[in-house]
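All protein chains of the complex are present and in place, except for one that has been dropped.
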Amino acid sequence: MAKTSYRDALNQALREEMQRDESVVLFGEDVAEYEGSFKVTRGLLKEFGPKRVFDTPISEAGIVGMAIGAAMGKIRPVPELMTANFAYVAMDQILNHLALMHYMFGGQATLPVTIRMPGGGGHQLGSQHSHSPEPIFVHTPGLFVVYPATPADAKALLKAAIRDDNPVIFLEHEGLYNLEGEVPDNLEPGVIGEAKALREGSDITLVGYGAMTHVALEAAEALAKEGVKAEVIDLRTLRPWDKEAVAASVSKTHRAVVIEECPPACGIAAEVATNLYELAFDALDAPIERVSGADVPLPYAKNLEQACIPHGTDVVRAAKKAMARQDP
Amino acid sequence: MAKTSYRDALNQALREEMQRDESVVLFGEDVAEYEGSFKVTRGLLKEFGPKRVFDTPISEAGIVGMAIGAAMGKIRPVPELMTANFAYVAMDQILNHLALMHYMFGGQATLPVTIRMPGGGGHQLGSQHSHSPEPIFVHTPGLFVVYPATPADAKALLKAAIRDDNPVIFLEHEGLYNLEGEVPDNLEPGVIGEAKALREGSDITLVGYGAMTHVALEAAEALAKEGVKAEVIDLRTLRPWDKEAVAASVSKTHRAVVIEECPPACGIAAEVATNLYELAFDALDAPIERVSGADVPLPYAKNLEQACIPHGTDVVRAAKKAMARQDP
Amino acid sequence: MRKDELMRVYYQMQLARGFETRVAEQYMKGRIGGFCHLYSGEEAVALGALWSLRKDDYVIGSYRDHGYYILRGGDPGKAMAELFGHANGCCKGKGGSMHLFDPDINFLGGYAIVGGMCPIAVGLGLAIQYRGEDRVVLCAFGDGATNQGAYHEALNMASLYKLPVIWVCENNRYAIGTSVTRSSAQESMARKAKTAYDLPVSVVDGMDFFKMQSVMERAIKRAREGKGPSFIEAKCYRYRGHSMSDPATYRDKKEVEFWKQRDPIPRIKAVIQHDFDVPDEEFKALDTKVRQVLEEAVKFAEAGHELPPERLHEDLYVD
Partner (left out) sequence: MRKDELMRVYYQMQLARGFETRVAEQYMKGRIGGFCHLYSGEEAVALGALWSLRKDDYVIGSYRDHGYYILRGGDPGKAMAELFGHANGCCKGKGGSMHLFDPDINFLGGYAIVGGMCPIAVGLGLAIQYRGEDRVVLCAFGDGATNQGAYHEALNMASLYKLPVIWVCENNRYAIGTSVTRSSAQESMARKAKTAYDLPVSVVDGMDFFKMQSVMERAIKRAREGKGPSFIEAKCYRYRGHSMSDPATYRDKKEVEFWKQRDPIPRIKAVIQHDFDVPDEEFKALDTKVRQVLEEAVKFAEAGHELPPERLHEDLYVD
């Protein structure tokens, strides 16, 4: 099976869904003629034409609102926000319109909108361009939030998101676009809400998502060398997230480290940890360790920025801390 | 000592700070001639004139951005967002400008901005007008977040916020404006980051903020009738929040219920609970119970909306669940 | 227009006006909660704007939505029930006064964030264009919305893509307590839009059904022919405060009187009486019908019940 990049896997998903369903339409800043600032939409204008793939002004609130209206008009929009950092100017349309209209109107407005947006830091883009806004979306009832870590999941979950009749925030990690991985031919759509164990282990559970999943895998590798068998769970979707699967793993390992790229307060790790305590309190032999992004805006300087982002070594340290506690 | 309403306490704080400091300026939608849609700015235009208290167009991004620039221009703006629901259209200015400029510019931009905004639900205002956005702000490094529960704290903390050189999100609860309480004359500014025990108890700790503090007090009263001594802690400020004080209480009571008005995912209770597990894991005899807003947009119908908001009875139920667990 | 049509205009405006009177009563009785924005005085704007639309055209607007809902042909009973928060309301009681919605009449919502519905209207226009239909979108909003960023992004996009969106700006001179003069550097909403977004604009007396209806006809024709959006500034006035909780002390009696002199209902009645001599009985008959319909509406609302709390989580997601 040939290796495919995360970028190409996303591109394939878009192409296949557009071929499959006439009503799928793409728009965003520089997605058509420029083929996307990360080239995820490469070749799509050529194949599907300017009616189905078109550029917009720098108007994110307009883009999201247009997607909402288009969806009510029975087309299936897949807008791209050039990066997740620009979701902030569209926050009202996302949180205060898209997320709640189906509910507020008593189930009469159906909004099959998938908003794609690259997020995350690590490229020295500075404080305003390095956000990881996932907690804001995960907090919001009415949204689904997907954050794939591998090319195969990127493709399978983007297909699922596009076919889903609910609004989906589809986060892509800027640092993963070039990641290669195996993507089976005619891959079926994935299941939103299902986590996946990427590595089996009995000593401790490492929970990640997006780029953090790879940080977890790196840590597991290092821990293995020291005889610690870590189980690595990739959440894959953040709302809803697979509480049962993660709790089951923790009930087996009795210890956990949760990794998030965003700052800790009201973050993803707090959400995961709190639920695990509620679901598996007696199974836990140690407090759940959180490895979070630093509690500062991401600085530009490479060393400082790297110091903000979780690394395998941070996870190893946290895992050892959890292991150090004796079972009561 | 005369009783003062939460509304008037805020009004006093604004008046006194404006009298004290020439550079304090108020603006927002209908804050001047209309005296505020919740009348918090009553009489201030009259006393301080149109240069220091003025109305703006319906342009929240403009309002917050104007506050940022004004602060760099050495005035001390206290903008009002008519309600917290309108912070969403200004989210980019708040999260991606105000919060990070001091850091991003290497400490050279100082932004003494206090943004006042009434939040919370319970008045049948419907899904788009009943948000509790506190987790979004608490998640954000660079902001302080204050949410007073009593008239005295409303006054003391608003004074502190205005005098502070950091950006402060000052949340006021729409349901508390008419709440009466004792406000000492010449009250000193409060301390941002200090929680307060409003009721002593040894059996369980109930943690609240804003309107939720009163829900906690109501529950404590009911629990007392059944012989359960609950300690009630009012966080008062949500970023930073007083981890030490809350952990100390839990170390004493061994059990806790955290109450939040917002939906649970990545919420305030998850933030508080996770930290308590980390700080007082061994002291806990039962999982921390969360009483959260329902995980839906707030509906209009009174009964449904009330079913979304935490009540004393919900807290009592949660407390009993926590109490039911035998110490290991 | 034919006599029967004119009588329908009269009837419809009386219905919308009467509905708000009932709403005010019920609000006072505490059976309606939340924010409640009445449309009284602006009926000619909505009716004129809606008159020449087809059933399959889309209508979208603000929280001041009762008038549009009723005049679009919505069931007053379902609207009243919605305001009561009852399950037989048009949104099962989940939406309330600011969020009426009814797909059967293509009324796609009242929205409570000023300007927030404008980009959504653009999307409806996009769908129409994409599907090669000749429908149009009517998007109604207030003068205050023209100071909101999303509004500007939407106007630019609709013009850029030549979408069949008709922007109806109800300039009732106030945004709550703030007059246009104190909030907009350009006091003419039409001029504010014209050059910036390169689209045809018209300013019309929004208290005059005929003027409103005729500029709207032009805009509809243009939109159906694929020539793109139009902008209509309707000069009008709300008789009541911004919402039920606003005493509106910021407007002086004279101003209110001035506008009440231009009330569209007596105005249409006079026209009808002038063109066809219609005996007063016929008007009285319609007024009686209005009363009956609204009494039934209130009865219908009263007969309903709130959804049981067990059903709180329904409609959060489509499954």
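A few comments on the model shown:
First chain written, first letter: the chains are A, B and C, and each begins at residue 1.
By definition in this document, a contact is a pair of C-beta atoms (placed from the backbone, for glycine too) under 8 Å apart; a residue touches a chain by one contact, two chains touch by 3 or more.
Source: prediction; values computed, not measured.
Touch, as defined at the top, links the missing chain to these shown chains in the whole complex: A, B, C. For the chain left out of this panel, the touching residue among C:S62, C:Q129, C:N156 or C:Q213 is C:N156.
Checked against the full complex, the one of A:A9, A:V89 or A:I192 touching the unshown chain is A:V89. The hidden chain makes contact, of the residues B:D21, B:E47, B:D165 or B:E244, with B:D165. The hidden chain makes contact, of the residues C:Q186, C:S245, C:Q261 or C:Q292, with C:Q186.
The hidden chain makes contact, of the residues B:V40, B:I68, B:C308 or B:M323, with B:I68. In the full complex, subunit B touches the omitted chain through residues 25, 51, 56-57, 59, 61-75, 77, 92-93, 96-97, 101-110, 141-142, 144, 165-166. Contact between subunit A and the unshown chain involves residues 29-30, 33-34, 37, 55-59, 61-62, 85-86, 88-89, 123-129, 294-296, 299-304, 307-308.
Residues 147-153, 155-156, 159-160, 182-186, 191-199 of subunit C touch the missing chain (whole complex, contact as defined above).
The definition used in the following text is that only the chains that are shown with their structure count from here on.
Distance from subunit A peaks, on a Cα-centroid basis, for C.
Mean C-alpha position of subunit A lies 41 Å from that of subunit C. Across the assembly, subunit C contributes residues 91, 93-95, 99, 111, 113, 116, 149-150, 316 that each touch 2 or more other chains.
Shown for subunit B are the residues in touch with two or more other chains, namely 61, 85, 88-89, 126-128, 295-296, 299.
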